[in-house]
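Only a single protein chain was left out; the remaining protein chains are all shown in position.
Then we have chain A:
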Amino acid sequence: MATITATAQKASPPGILANRAVRKLLILAAAAAILVPLAHAQWSSGTWPAAFTVDVSEPLGKASDWIIDNRDGHPLFLYFFGHVSNAVVLSVRAVYLALLAVGWAGVTAVGALVAWRVAGVKLALGTAAAFLACGLLGMWVPTMQTLALMVVAVLASVVAGALLGLAAGLSDRMDRVLRPVLDTMQVLPAFAYLLPVVLVFGIGVPAAVLATVVYAAPPMARLTALGLRGADKEVLEAVESLGTTARQRLLTARIPLARRELLLGLNQTIMMALSMAVIASVIGAGGLGDRVYQALASVDVGAALAAGIPIVLLAVVLDRVTGAAGERLVDDAPAAPAQWAYALAAAVAVAVAGRLAGLLEWPEAWEANIAEPVNRAVDWMTAHLYSGVPVVGGTADWAGRFTTWVLDPLRDGLQWLPWWSVLLIVAALAWLIGTWRTALTAVLALAAIGVLGVWKPSLDTLSQVLAAVAVTLVIGFATGIAAARSDRFERWLRPVLDVFQTMPQFVYLIPVVALFGVGRAPAVAAAVVYALPAVVRITAQGLRQVDPAALESARSLGATSGQQLRQVQLPLARPALLLAVNQGVVLVLAVVIIGGLVGGGALGYQVVFGLAQGDLATGLVAGAAIVCLGLMLDRVTQPTGRRTAKGA
């Protein structure tokens, strides 16, 4: 039965799609037939016509000057931003001092005991090991700085996100207003938030925390709303029939029923906050990110890695613990308060004992230096792979060929196309895959890029993104299929994916340049490394979730394993594969700015330039163009209702 539907599905889409698609294309063609000659007659050059651009650099420059001149006198700053900023500094400082006062032994014990209570013995051991590893790498103090910043940022994000989510979950009107905003925020690359925040709050921790909150709150809001809306109608009716008030229903039924989504939201918020806390080192966040960033200056991959590993460990531990807590919360009754009391007492005991024994600061004798061996390994690798490898050629040769044969033609092609034809192609693609609404958004986003006057660099960036997405999808689908078919391979792959997904992108800047030289090729490589884990995961998950009955019947019909894959698994996993494409695009775009740091040029370089020179006009315009590109690509690759979870 299932096989029949599978094959039927496979056969039917072309027919239906063709009809609808042809109709859509005909309408577009008609519109084009009228508009294009007009446009062509007026502005015949290939690039975006100058008549349609708006020069925003002057007002932006003025705004930036005004802020700098009034920052220490205007009431808006004194009575509002000043207090926000002070509150952030005070709370981060309080958490940081508390962490230092508890000492390394105490922090490790508290971490492990909390993990034990919410997630079990195995994760408790893992947590303790992770904390000790941070100390061992000589990164205890920076780790605590990052942790303090994270605690404040995550709490603020959760509160803000939960409030927005409550509003959207309870009121349909709020939901309609908030949803597109949250959808858009999900697509924004993290760097885009930095510039405006820096301008208002200046370099330092307040700006970093606020940028992190803005970046990390949306998933909490989305998932809260989703949880509240998804509550079982029958349960709610039953509760209502008991004569409860609206508030009682919310507190006793709707929120408890949504706890799985709430915890998933917390998990997502923590992960995003951590990645942002690292990126925010560019604007003076301090902590681990700053160490990574400083190591870059002396081209010291080993030192960067030593600071990057604690970030990975923190991320993996926080992810697993909140994930396990979510599952437990749903399965079992909550743990008895008595056990919590024991855990608390034990933690206090360890902290006090640590204090008395003088175990506050991590002893220097216990630090291991991994920088040197890592540097030697990286040197060896780059020296032997860079060029002159027999038969296949070195990585530098590949990069050269990739630039000449893929990136150059793609960029030149896109820039050669008349501007209206680019709009038309995007409209057609978006409409074929989505609705007229998504098509309209995509076209408007692309037009906005032209209006901002960054048409050419944007197409350059677009060509890099397209090439990176193509490479990511080829490798990602292949790896994902392999992981779905072999349990052993997947078990081995999981930690590797974890590391690549959470490792700060700054760490692999140098190896990427050492292998591929300076230019657009290393930028593409960095993007592929960053986007690959999510694509592999979603693909493998999608393939594994294919109905076993369908597979079974295919097998009983004598299908070979290759046939099963091609004719049953892949078609049935189509939604997951499309989601993988969408996520791949969004993630690749998020690394465009990192690409600017290794010679990618175009929009990424302009944002970096804007941040480095405090040039709001260049940076913000390029940032806005990246956002528009993101919106356009997201809409073009978004088939149905969007799923939750960025980076799954």
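One rule holds for everything that comes next: a contact is a pair of C-beta atoms (placed from the backbone, for glycine too) under 8 Å apart; a residue touches a chain by one contact, two chains touch by 3 or more; residues count from 1.
Here is the rule we go by: contacts and distances are computed from a predicted model.
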| item | value |
| --- | --- |
| Omitted chain, identified by the protein name its UniProt record gives, among "ABC transporter substrate-binding protein", "Glycine cleavage system H protein", "RNA polymerase, sigma subunit, ECF family" or "Putative FMN-dependent luciferase-like monooxygenase" | "ABC transporter substrate-binding protein" |
| Omitted-chain contact residue, chosen from A:R23, A:H83 or A:K122 | A:H83 |
| Which of A:T382, A:T479 or A:Q583 contacts the chain that the document leaves out | A:T382 |
| Residue in contact with the excluded chain [from A:I203, A:L251, A:V474 or A:V496] | A:I203 |
| Residue in contact with the excluded chain [from A:L28, A:L170, A:L296 or A:L578] | A:L296 |
| Contact footprint on chain A, counting only the chain that is left out | 68, 71-72, 75, 77-83, 85-87, 89-90, 92-93, 96-97, 100, 145, 148, 198, 201-206, 281-284, 286-287, 290, 293-294, 296-300, 302-303, 371-372, 375, 382-383, 386-387, 396, 399-401, 403-404, 408, 509-510, 513-514, 517-522, 595-601, 604-605, 608-609, 611-615 |
